[in-house]
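Before I ask anything, here is the structure I am working with.
One protein chain omitted, others in place.
Chain naming follows the written order as A, B, C and D, and within any one chain the residues start at number 1.
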Amino acid sequence: MDILNALVAFLNFVFIPAAAYGAQLALGALGVTLIYAILRFSNFAHGDTMAFGTAITILVTWGLQSLGISLGPLPTALLALPFGIAATALLVLGTDRAVYRFYRAQKAAPIIFVMASVGVMFVMNGLTRLLIGVDEQRFDDGARFIIAVRDFREWSGLVEGLALRSTQALTVVVTVIVCAALFWFLNRTKSGKAMRAYSDNEDLALLSGIDPERVVRLTWIIAAGLMTIAGVLYGLDKSFRPFNYFQILLPIFAAAIVGGLGNPVGAIAGGFLVAFSEVAVTYPWVKVAGYLFPDWQPGGLLQLLGTEYKFAVSFVILIVVLLFRPTGLFRGKSV
Amino acid sequence: MSDQDAVFGKRGNRDLSVVNPNGRGTIDGTRRSGPVRQGHAGDPFLIGENMTGGYGKGADILHDCTIAVERGQIAVIVGPNGAGKSTAMKAIFGMLNLRKGSVRLDGRDITALNPQDRVKAGMGFVPQVNNIFPSMTVEENLEMGAFIRKDDIRRTMEQVYDLFPAVAAKRRQAAGELSGGQRQQVAVGRALMTQPSVLMLDEPTAGVSPIVMDELFDRIIAIARGGLPVLMVEQNAKQAMMIADKAYVLVQGANAHTGTGHELMQNDEVRRTFLGG
Amino acid sequence: MIRVEDLHRHFGGFRAVDGASLTIETGSITGLIGPNGAGKSTLFNVIAGVLPPTSGRVFMDGEDITGLPPHALFHKGLLRTFQLAHEFSSMTVRENLMMVPGAQSGETIWKTWFQRGRIEREETALRRKADEVLDFLTIRHLTHEKAGNLSGGQKKLLELGRTMMVDAKVVFLDEVGAGVNRTLLMTIADAIIRLNKERGYTFCVIEHDMDFIGKLCDPVIVMAEGKVLAKGSASDIMQNEAVIEAYLGTGLKNKDMVGA
Amino acid sequence: MSSNRQAAASSPWRAPVLFAILAALFVLEGTVRNGMFSGSWNTSLAILNMGLISAITALGVNMQWGYAGLFNTGVVGFLAIGGLAPVLVSLPPVEGAWAAGGPRLILSLLVGLGTLALARIVYGRTRKVWTVALVLLVGLVAYRWLFDPAVTAIEANDPARTGNIGGLGLPILLSWLVGGAFAAAAAWAVGKVALGLRSDYLAIATLGIGEIIVAVMRNEDWLARGVKNIAAIPRPVPYETELQQNPAFADFAAGWGFGVAEASGIWVKLCYMSLFLVVLLVIILLAELALKSPWGRMMRAIRDNETAAEAMGKDVTARHLQVFVLGSAVIGVAGAMMITLDGLLAPTSFNPLRYTFLIWVMVIVGGSGNNWGSVLGAVLIWFLWIKAEVWGPNLIGVLVGPLPDGDIKAHLLGSAPHMRFIAMGLVLLMVLRFAPRGLVPEK
Partner (left out) sequence: EDVKLGISLGFTGPLESMAPGMASGAELAMKEVTDSGLLLDGSTVTAVQGDSTCIDAAAATATVERLITAEGVKGIVGGMCSGEAIASLQNVAVPNGVVMISPSATSPALSTIEDNGLFFRTSPSDARQGEVMAEIMMEKGIQNAAITYTNNDYGKGLADAFASSFQEKGGTVTVNAAHDDGKADYSAEVAALAAAGGDALVVVGYVDQGGSGVVRAALDTGAFDTFVFPDGMVGQALVDNFGSEIDGSFGQNPAAEGEGREKFLAMAEEAGFDGTSAYSAEAYDAAALMMLSMAAAKSSDPNVWKNNVMDVANEPGEKILPGELAKGLEILNGGGDIDYVGASSIEMVGAGESAGVYREVSFDNGEMTVVGYR
């Protein structure tokens, strides 16, 4: 039995990638959930707004790089992030002013907001492409690895290697910080409580002296921050191509829903659940089993289902989870 | 969570998942206030005068209706269901557009203000329905009542808890999980937290048990005698009339009878037709 | 008619209904009173199948109906109204009433394609019945109004009206009176008595208005903290020390300040 | 408050006027040639035909959402499963495929279904999770033992050209019904598990089922060749090339002043159009009859307030299941029709943006709850979706015209195709602005 190698193989191929991916989904889902809870609709433009924020950040990153500014081992994009957030915040506030505010004043049915967000999605989609094109862009710099496979093998003498990219670590760390900050904000500050109050009962919030438009603005600004951070981390870790940011919308929604839409804890749990089920269920256990039981020669790959079904599989898992927890992973209080 | 979810759980598929209809409002929060004008000399503290108007583009509900309350007094509105009592309260609070008439507070004409600014101007209101934040705890509900206050709110909160011990025991529980009467107590408590300069209550005692109702009326009397004018709609008319300095009977959106509570109690017709014998 | 045996309903650690046992006799109008949070509505919801009990049984005419879904109970003749009005807000008042009766042929989809005439006849009868109920509740003028636009009290009337659309065996009324004008409430009380006498409905009524309870109910059951505290005739109950202590109180303390 | 505005907005003329405007758009597309329209009847009718199919899909979604408030995010899956029908029903049988493993395959599917049913019964009887797991495990092993060799054999049967189980060679119109039945069966299974529980659950279950169905169609080559696609699906209407060789038709075309190629295209499209219209009208008729009856009233009540409806004796879960199955069946019919029109089954094309969200846009823009609204919204949005391909680039041409020549202008002109989305988005936002409750709101 070779537990160490088995463990390393598991960490390297399942745990670390899934954790990073899960954190990316969680950040995205957090934004979706926030808008759902407070502005009362699912924002289909989320993915494309993430792409927009990332595109701006990339442009600024390039500018900084050409000026020779860098963050040492950390990606320069982190420096550019505030600019990206600011630009995205302006964009979403402008969108709100031009599009959503009208329906708010009209008290239009919430589904109308969803459809308006689909319209916004189309526009953002085009806008991002006009801005930066359709091609893949790489903008990560700084140290690529915290632990590189080769170094790890040399250091440990194991057959299996372990890689930890700095972007993966960064993603997880930033996710933790952002979540904690958001929690603190929503549950402890007056503005955060005002947002929750508005989410709970708009009219009564207004009758308590809470300015609804201020709540809406605040929500958009926070959402813009979440979207840009999520987009940039995702782009750093994978690569940036506008189309992928639309594709990621589906898993993000799945994560938000399974966690219980409107619930930030749920969004995070949902993100990790989706990511881990995608990776773990389709993982062929043959190698790990080989280390654990050297005498056993399994015929196949010990894979439950092929990777082509990974998204489907993750959905089945979500449904099974919901069967046992019919109210989503976390019901509790909505935001 | 909407009201029904507290009891019935999240069942069904209506409008959820992609949109969140819970707690949607009816007031247009984007509307801006118009200018505040000078009031009339000799006005009561709060007066909605000759109000005519209705919801949206629909027919008029209020017809030339006047409601007023003086400093330190309690004014009570009674009337059959659908008479327009709640509508009159909303009109005074700026929640529907008046076609005619004006609302004046403390010597200023506030007809053009939006509800948010009326709150800032010192008005406090407990609506008849949807009057709590269901997913926030009782304590947070009270805090939200004090949203515009900058001073220390702990003392007021203790007073509210003293007034409603049943609610005090549940201060960390989500308000949506309370019983009907308990919610009503939270709603009134929330308004008390505002420390407004005028308090408007729409059926504050609906669904509360007799013992609590008595407490509540006691409290309202104390508040009013402390100088804070109270305007309320009541269906528990007999008790309400007993404590009213001024009473209005509304019928079909118009003033039918006006007088002190005592006077109206004496009036046979009023008693028979509106106060339940 | 209804027998409840040692019923428990807990929310997390909180015992909203904590071992309640009671019977509602056939043909009676039973009152159910108790302080706020005593567990009355929760008890109703468990009986009506909206909430599953934590433990305990509910019987109707000797038959165990614990945990049956509300629509099944409806067809057994058990109807209820809600404390917070549950109207169909985007439908007109008349439609709110007409949708109530079960077993309408027009509710079977293929019959809507092939049996138009029959449906038309049924509809006419229903419409007439709905209008009678509206007349009775004095809200005939609101026939075509959207139920969502009704005032708080009018919604309560509509709740009651729905129970009058079918032949019920037992009707649970959860605070029909709250928010209803007192004069009208007395009319409603008369109506309840008439339904009880003429059509043999059994009623169970939650209410905080003691005049109403006194006029209507015999016997009256008092709940407190999830348990049955007392049972008896209305006048007995109003004399009961424990009930006065927990529920009724002794009236305004600040009487001296009234009218000052 | 909003309800008063609703009533005010729906004047009886609104729908006819909007339909007339829509018709005018198609006539313009058929006759006028400029920067906006192409002036070709073929283009115009091609858009219309697909628009009609979208309209049927939208009707299905409208039944689920507009009548019952069920949020189905798996439209693409039900379309796809409906699209399977023409392949399995109408394609000629594949030589050797049946012999290679047909009976074994059927048997394995029966065993699979039987296992599920048995598990359910066992669970109902014993309530023991372990026995159920055991039943499932044994069933799964048996199923795979039967299934895998059969599939391997079928897929090995001339994989470059066929490799699938093949069809029954029955008339294509029959497959439209079968498509509806397929989708209904899938919907029934999904609904049994997912309906009656909380809302998000249905959204995620349908989102998942959509993905799963499409994934199965992409990866199970024995079923319909997977990503290798199936082409040349039989048609219910004549082929253009046949018409072109028919001298009588050539005369007929000349009589109308059309070239024979053009006329053949128009003729075929008109034939399709009539078929689609018949299906559309039948579905609308049945839907309207039901909706204007107590059934419709009951559905509205359920949508409005499930708790109260349940207390008033309506079996909400059963009704939800019913309307979910009906709506999905309609979507399935549309799927079969679409595959027939395309003459092609390409599983890669089933993506949610196009087949779920765009359909939703159609329903909402049209006015949810209103059948005619859905039809209007569907045809209009489809028209815009196609025309945005031309309008977008033209728009950017106009916009950057005044700019000085240079990198930026070149970049913008180079990005012209992406104006398709911007144009689509802007038009959508404008329509919603002009009619925030949909073009033809529910009364």
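Throughout what follows, contacts are C-beta pairs under 8 Å (C-beta built on N, C-alpha and C of every residue); 3 or more make two chains touch, one makes a residue touch a chain.
Quick caveat, the model's predicted, so the values are computed rather than measured.
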| item | value |
| --- | --- |
| Displayed chains contacted by the hidden chain, counting the whole assembly | A, D |
| Residue, one of D:100, D:230 or D:291, that touches the chain absent here | D:230 |
| Given D:128, D:192 or D:354, the one touching the chain that is not displayed | D:354 |
| Of D:122, D:261 or D:289, the one touching the omitted chain in the full complex | D:261 |
| Listed residues A:81, A:197 or A:279, member touching the removed chain | A:279 |
| Contact footprint on chain D, counting only the chain that is left out | 33, 38-43, 46-47, 50, 159-161, 218-219, 225-232, 239-241, 244, 261-262, 264-265, 268, 338, 341-344, 346, 348-349, 351, 354, 385-386, 389-390, 393, 414, 417-418, 420-421 |
| Chain A residues touching the omitted chain (full complex) | 9, 12-14, 17-18, 21, 24-25, 129, 134-136, 138, 145, 149-150, 153, 161, 163, 165, 234, 238-239, 241, 243-244, 247-248, 251, 275, 278-279, 282-288, 301, 303, 306-308, 310 |
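Criterion: only the chains that are shown with their structure count from here on.
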| item | value |
| --- | --- |
| Which of A-B and C-D has more C-beta pairs touching across its chains | A-B |
| Centroid comparison with chain A (C-alpha atoms), farthest chain | C |
| Intercentroid distance (Cα basis), chain D paired with chain C, Å | 46 |
| Separation of mean Cα positions, chain D and chain A [Å, integer] | 30 |
| Separation of mean Cα positions, chain C and chain B [Å, integer] | 27 |
| Where chain B touches two or more other chains at once, by residue number | 4, 8-10, 15-18, 26, 55, 58 |
| Chain C residues counted as touching two or more neighbouring chains | 50, 86, 149 |
| In the complex with chain B, residue positions of chain C that touch it | 11, 33-38, 40-42, 45, 50-51, 83-84, 86, 139, 142, 149-154, 156-157, 175, 178-186, 208-211, 246-254, 257-260 |
| Residues on chain A engaged by chain B in the complex (per definition of touch) | 36-37, 40-42, 101, 104-105, 107, 109-111, 113-114, 190, 193-194, 196-197, 199-213, 257, 261-262, 327, 331, 333-334 |
| Residue ranges of chain C touching chain D (in the complex, touch as defined) | 48, 50, 69-71, 74-75, 79-80, 82, 86-91, 95-96, 98-100, 102, 104, 106-109, 112-113, 116, 119, 122-123, 146, 148-149, 162 |
